[in-house]
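Dropping the structure in here first, questions after.
Apart from one protein chain that is not included, each protein chain of the complex appears where it belongs.
Chain lettering (A, B, C, D and E) follows the sequence in which the chains are written, and residue indices restart at 1 in each chain.
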Amino acid sequence: MGKWGSLRMSLFLLSALPFLGALLVGAVARFGKNAVALVTCACTAIALVAVLGHLPAVTAGQVIVAQMAWLPSAGLNANFMLDGLGFLFALLILGIGLLIINYARFYLSKDDPFARFMVFLLLFQGAMLGIVLSDNILLLLVFWELTSLTSFLLIGYWAHDAQARQGARMALAVTGAGGLALFAGLLILGQIAGSFDLSVILTKADVIQSSPMYVPALVLIALGAFAKSAQLPFHFWLPHAMAAPTPVSAYLHSATMVKAGLFLLARLWPVLAGTDAWFYIVATTGLLTMVYAAKVALFKDDLKAILAFSTISHLGLITFLLGLGTREGLVVAVFHIIAHASFKAPLFMVAGIVDHGAHTRDITALGGLRRAMPISFALALIAAASMAGVPPLNGFLSKEMALEEAAHTVWAGAAWAVPLMATLGAMFSVAYAFRFVGGVFLGPEKLALKDVHEAGFGLWLPPAILVALVALIGLAPMTSAGWLVELAASAAMGQAAEVKIYHWHGLSSPALWMSIAAFGGGALLLGLYPKLRALWNGAPRGDGKRAFEAGLGALIWAARASVLRLHDGALSRNMAIGFVSILGVCALAIWGQGLAHATRMATPLSFAALALGAVLLVVLALAVLRHGQRMLALLYVGVVGLIISIGFAYLSAPDLAITQITVEVVTVILMLLALNILPKTTPRENGFFQRWGAAAIAGAVGLATGALAYVLMLRDAGFPAISAFHLAQSKPGAGGTNAVNTIIVDFRGYDTYGEIIVLGIAALIIAAAAQGLLTAPAVRARLAAIFPMAGRAGDPHPMMLAVATRFLLPIGMLIGVYLYLRGHNLPGGGFVAGLVFAIAFLLQFIASGYGPSAARQRITYHSLIGAGVLIASATGIGSWVVGRPFLTSNYAYVRLWPLETFEVATAALFDLGVFLCVLGAVMMAIASLARLGQAGGTHGQKAAPQPKGGA
Amino acid sequence: MSAHFVIAPVILPAALAGLMVLFARSPAFQRLGAVLGASGLIALALYNLTQASLGPTPYFLGNWPAPFGIVLVLDRLSALMLALVAGLAGVVLAYVLATGWDRRGAYFHPLFMFQLMGLNGAFLTADAFNLFVFFEVLLIASYGLMVHGGGAERLRAGLQYVAFNLLGSTVFLFALATIYAISGTLNMADLAQKLPLMPPEDAALIRLSAVLLLVVFAVKGALVPLQFWLPRSYAAAPAPVAALFAVMTKLGAYAMIRFGTLVFPTTLAATGALWGNILWAAGLVGIAVGAFGVLGAARLAPLIGFAIIGSMGVVVLTVSAFTAPALAAALYYAVHSTLAAATLFLLADTIIARRGGDDLAQAGPKMAQGGLISGLFMAAAVAMVGLPPLSGFVGKVQVLQALSAHAPVAWSVILLGTLVTMIGFARAGSALFWRVDTALSVPKHPAQPIAFAAIFALIAAMVALSLFAAPVAGWLAVTADDLMAPQAYINVQSLPAVAP
Amino acid sequence: MIGAGLDILIAALLVLGGIFGLIGSYGLLRLKGAMQRLHAPTKASTVGLGAVLIASAIGAGSWQEVLVTLFIFLTAPLTALYLAKTLIHSHVSPADVPPAANGAKWAAQPPIAQKD
Amino acid sequence: MEALIAITIGALTTGGVFLMLQRRTFPVVLGLSLLSYAVNIFIFISGRIALNAPPIIGMGPAPIDPLPQALVLTAIVISFGMTAVILMLALGSFLHRGDDSADGGGP
Amino acid sequence: MIRKIFPHPYLSLTLGILWLLLVNKLAVGSLVMATILAIAIPHISAAYWPARPRLVRPFALLGYIGIVVYDVIVSSIAVAKIILFMPPAQIKSAFITVPIDLPSPEAITLLAGTITMTPGTLTVDIADDGRSLLIHSLHAPDEGAIRDEIKSRYEARLKRIFA
Partner (left out) sequence: MIALALTFAIGCFAVALLLNLWRLITAPTMTDRLLAVDTMVVNVIALIVLYGIKTASGINFEAALLFAFTGFVSTVAFAKYLLRGSIIE
């Protein structure tokens, strides 16, 4: 146990290593390129050694696991495992990674931010490693998406290049989309299996394949794998990802990223493969991709494009092999994964070397480089030969085995289809492989390429090592790679795999003849290339990228035309949508529900009430219909408010009556202050909506509201109202006879606490906004322009009012004090008192002007607000001292000569806070608006006279 | 002995704000008070989290019994929201102080404190009308913060924001009046007791008040089609303020969860699945609108706004199931998306300050501290989109599993929304950081380490949310169980027995 | 006896108040000149209200109504003055207004020296 | 009486909504005022209506439900604050831009 | 000292009386409160009333008020008659300038108010030098008589009251 325990730890560490390395690279970035390369290499090498260290155990058939709960309730666990399949991929990822890092060290120029590249590369490496080490499919998904994200960064590394940016986004979009499909697929898979741990899932093939959700899961998972592995029709992102630096291409698109899809198919092979659905979906896609991409590769001129399509084609081949669902197919697939990685990576690196030396990757501009770049030529020749399937190289071995499998495959009853397609694919493969080598290195030397020299040691050594491997595996397959294939394939299929790799399968083998046909056909294709090329150039063809761009463009256009267009800040439309949707949900709510019947008698209607109602309705109609004349509309609205407050008085709500009327006046005056600056009229809207649409919506909302009110008024509540308690406790409990006031300052004093704060905040906002406006030069200029003095009456402060106010201000205060003191028992209270004080001061402002009044002011308004809030808070907190909750009131009847018996209630103190806050807030609001007017007025004297009315 | 820690998160910021207003002329005092307030709230939030884990705690204001006085109840859900508010406030405040946003207009700090007071009050109250009052407190404070600093665009956007929210407030009052008229009570727990006993002919009125309330919460939560105000006002608001506002949409979600489990549970015969059905539709459309908005947005700030709409779509879609796992997942996702949106808004501010704007169509100059910012942006975008390894992904794993009963539609919409959002963010990131106009000179900008520390803190929170998903989800699962069985919430208030 | 006398007084005040109130509002409609119309409510309506308030004060034995009455009488001239000024300002030709003594100018009529 | 009040509430709502749907700031503000009148009356009637029954202890046998009145007071005060703020924003928006359109300026 | 406590003694007196009217009660407590307010409020509002009017004969003011109240009632009857019974064409309205010679703004204001509340006249404007009133007469067959009545019945009395 102890021995395995230490190894278990190392799986966590192993998967974390690249990420730690990325951090370390960031830390050493400032020490230069070599330090960065050293750290990156060291990390990768340590990881590689760690993987290799598990070889004995893995070979012994053990699965190394490391488990940690992450979010077990959702099945998401940080469970890692290392078996043969994972071992193979880890080896590829880290081994080829090590070579790529060294290659990149010499490939990237001084101007490229090297450390950033290496950080991205390590992050990517970590993500890849995570995929192949995951024992939990949700964890696998985490790493899966991380490869999409990190490859986005790698592809977009040369961000100044628009192609790179576009390619990166496209890769992210396509592989990300696949990842999301995979997300759904894996969730279904996990739900069928009852676990998201692979070790459990892999034992449940029967349950999974018999589930009705098997096909959806399969389709979704396959979509994810296909998108990642660039299978038709998602292949188009890969060629465009070639805008990345070559080391990226070499790494992502030959050995790692695109193989993730294959890994997934292999990983889930035991539970997903073996059904018709699997075969027809996976094998068909692979086969079509193989042939199609091989054909396209033949006609590409960019070296990396050729290799990209070649990659797609080979991925198609492997997908096809996996799709067969046979053990033999799986073995060959595993073998070809190794072979492809070993020859494709060097080919990419050579393409990079050529690009470096010749400054072009256009095969038509290249030629005859065999003398200038002999090493590269040799490397390319061997690797390409392997790709073409030339014996005895490893590509030949795997291709023969693949063709063998294809030959035995019957597709929907047609025995010829698959072999034919496979042969076609091999044929194209032969042709493009030799075109690649021939086009670059053979033929006459192009004049422009005179000064090309072989690359340095650092650039050719990494591909050379891989090419050596190509040859080695080719010559001694069973010794060099057979064990690895067996290891991986056994792990993938969950039982011992039989691996036999031969150079010679005998004459009876159909693969031999197919292979010969492929070579012959390939030679023919190359011979006919100019004619074929002309045909190709003339043929119309779908362009995945263009389709993608067009689709995305259309989507963006649609988004802008719909969503963005609707969010253009058209308040009236948004409000209309709001009202209509409110009506809609209300209709939905009451649709088909019976209407409650009346349980109360109607209250009789008096003549005076009817007259008041008539006044209200007519004036309201005038206000709405003539709202264009703003001052008039304001006057009418004021009258409506007046009638409402007398209505409150009539309907046994004296507190409401006095509050409504005082608030009303302050509101009207604030609006008049604003109207002084705003345009005086509203232009008549001719739009159909603003008139009839608005009227229809308004009418419907009004009708609904009125009807609801009517129903509620004539029906009793289902339960006795809680206010019975308030009435009963008003005097004995809260010490006041005015139940409304005791509710406000006591039973629900906390509401009032919030309410005065609302008012205080309103004043702060107004003051802050006014201050901001007054400091904006454009605003001051506009204020000056809309304040012409001509046309105004003289005498801003008529003597009569000024004199009268000397009495009215104190009288107002007197009334305020009166209302404050009696509020607890009779209508009144701190709120109304504050408003009455404010109105009295307001009258003073109107009579004598703001300037002189402000000069006499001793207390700032904001301190009134602050003091009000503090007093209210302190009153509430005061009850803590006696161990009672916030706002617990206390009152006592105090006998204090000569004031007779009077009541001292903490609620009165609370009400004082209300009073101060209200007074401060209203005054602050009025003063702020007045200051705006003043600013305009002082400018206006200098401004040229204009007709009255401003805008 | 009363549990004053329950109400302290309301009183502390209010009293501090009062002091700040009283000493408005001293900027040093304002900043000191703000720091004290934020730290105090964080401490209180942590304490309240531990208290709430032990069970709901009532607080009877004025020492009046429920349902006659106003009662606050601290339970797991409210404690969670308090903690979210406090944490976010601390981070935003640090950012504001580091970047000097508070000096661009008057009264920033008192408004900020009042904003926190309003939010905390709304999360704590167990009284429907008091909820309205605190909605108004937090809204009006938000109006002030939104137009902080002034300017043409901000004021007009502010006007629209206010107008639309006033519509919401009005509907709130209509709904509360209807509820009081039919039931005679305002206490939410009392309503939970009484509504099931109402005569069947009152069903229409109960349903009506239920949908009216839902409309109110939908306005706050920016549910389609009541979301129009959000992208514009959040874009126009000072970005750190918008970062704080990220929690306000969650207030809508909070209220939906609270009322949807307590007052209008699916077991209430009158309303049944009414809320669930509406939320289901609104969530689906919301995800689509959010995703398309992200894809089509021409500037970064509104793009983030659309991302919020989309994430709220995910939240309400999940809530609409009204099962314990769904509520737990929705809460997790709500917390996550608050953090993600806040991070993005703070980043938007750093970007705008360095790039001179957030127009995505126009190539900008190379930014000072661009490498760091782009890395942070990537992390924040990954989180917001819901890609691994940050909390968005962990949230989506839970959300999708919670919705597996409705998988074909819900999963498709959520995943397609994720895809489109991802493409939108990729385009935005590549436009902001990759498409650089080298002809423009690089504007110098101070590094502002504390501002970056604030952003780091948010990302660290999302990392922690992801890493410690199990304990968080476990805590939320208990929270969701409590919500689905609200008897404890009702019982602690010792309501008088109800007879119809 | 005193009670009956008070009742008669109250009733009379109420009837008078109602009549004056009605006349004040009727005058608003009947009088043809804008300036003339100002006279109607200033006097008749105010007195009508005053009568009602006195009736209320007597009936309830309360002094509070006296306060309202005083207030109405104190403010009515100010209201009238302001309304008259608006008429002078925009509806009456300067030619129709006699000049002020000593060559001074009426305050409300534009154009006037600006002295804000 | 109930019918008159219901008609009043309906009419105020209609007027308020109509004005809120206009394109300029000032009508919108007026509309909000009208709507707040409507809602205040609506809250008020949630306690049903009664004549000559003020909620003062000792003034009559059956005082009206005082709670809705307290709620209306709160609503009045809050809507006053809100109106003042939106008015200021309308003013500020107009002063910055020179027109008082409530629409436009989307993201 | 008294001046310090009562910056405007007449205002204080008025406020004290008004308070008693408001609370509608004549008790020790009300008187004490009235006194407190009569002292406190003028102090708060004193800032807005810098000058002090000089009342030479305060008690004559009571007589003046009596005359005015009488005139108000008479005037309203007169106006009512005109409204109800006089054919509109026969109503002869006129603007009249009344030169005045009063010492203080308070006195002028009182006169202007009186004119408005009494028979058929209305104060319309005050000249910018404060030396003449523009009045409007609802029905003024003889402008001179009206001017004379104002000067003799009201202005002369006010001159005596205000120094």
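Throughout what follows, a contact is a pair of C-beta atoms (placed from the backbone, for glycine too) under 8 Å apart; a residue touches a chain by one contact, two chains touch by 3 or more.
Just so we're clear, the structure is a prediction, and the values are computed from it rather than from any experiment.
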Inset, instruction - Tell me the shown chains the invisible chain touches, ordered by label. - result: A, C, D
Legend entry - Hidden-chain contact residue, picked from the options A:Met514, A:Leu826 or A:Cys917: A:Leu826
Inset, instruction - Using the touch definition up top, pick the residue from A:Pro216, A:Gly274, A:Pro392 or A:Gly849 that touches the left-out chain. - result: A:Gly849
Inset, instruction - Pick out the residues on subunit D that sit against the missing chain. - result: 52, 54, 56, 59
Legend entry - Contacts of subunit C with the absent chain, listed as residue ranges: 7-8, 10-12, 14-15, 17-19, 21-22, 24-26, 28-29, 34, 37-38, 41, 45-46, 48-49, 52-53, 55-56, 59-60, 62, 64-65, 67-68, 71-72, 75, 78-79, 82-83, 85-87, 89-91, 108, 116
Inset, instruction - Write the list of subunit A residues that the hidden chain touches. - result: 607-608, 611-612, 614-615, 618-619, 622, 631-632, 635, 638-639, 642-643, 645-646, 649-650, 654, 657-658, 661-662, 664-665, 668-669, 672-673, 675-676, 787, 792-793, 796-797, 801, 812, 815, 819, 826-828, 832, 836, 839, 842-843, 845-846, 849-851, 926, 929-930, 933-934, 937, 948
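Everything below uses one rule, namely that only the chains that are shown with their structure count from here on.
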Legend entry - Centre-most chain, if every chain is reduced to its averaged C-alpha atoms: B
Inset, instruction - Tell me which chain's centre, taken as the mean of its C-alpha atoms, is farthest from subunit E. - result: A
Inset, instruction - State, to the nearest whole Å, the distance from the C-alpha centre of subunit A to the C-alpha centre of subunit E. - result: 74
Legend entry - Between subunit D and subunit C, distance of the C-alpha-averaged centres to the nearest whole Å: 32
Inset, instruction - Going through subunit B residue by residue, note those that touch at least 2 other chains and give them in order. - result: 129, 133, 136, 140, 143-144, 147, 150-151, 155-157, 159-160, 163, 167, 174, 177-178, 180-181, 186, 231-232, 297-298, 302
Inset, instruction - Give the residues of subunit A that touch two or more other chains, as numbers and ranges in rising order. - result: 564, 567, 569, 571, 575, 579, 705, 712, 721-723, 726, 748, 751, 755, 758, 761-762, 765, 769, 772-773, 776, 794-795, 798, 800, 804, 807, 811
Legend entry - Chain-chain contacts as defined at top: A-B, A-C, A-D, A-E, B-D, C-E
Inset, instruction - Using the touch rule from the top, collect the residues of subunit D that touch subunit B in their complex. - result: 20, 25, 28, 32, 35-36, 39, 42-43, 45-48, 67-68, 71, 74-75, 78-79, 81-82, 85-86, 89-90, 92-93, 96-97, 102, 104-107
Legend entry - Touching residues on subunit E, where the partner in the complex is subunit A: 11, 14-15, 18-19, 22-23, 27-29, 32-33, 37, 41-42, 44-45, 47-49, 105-106, 108-109, 112-113, 123, 126, 128, 130
Inset, instruction - Within their complex, state which residues of subunit A touch subunit C. - result: 789-796, 798, 800-801, 804, 807-808, 811, 849, 937, 941
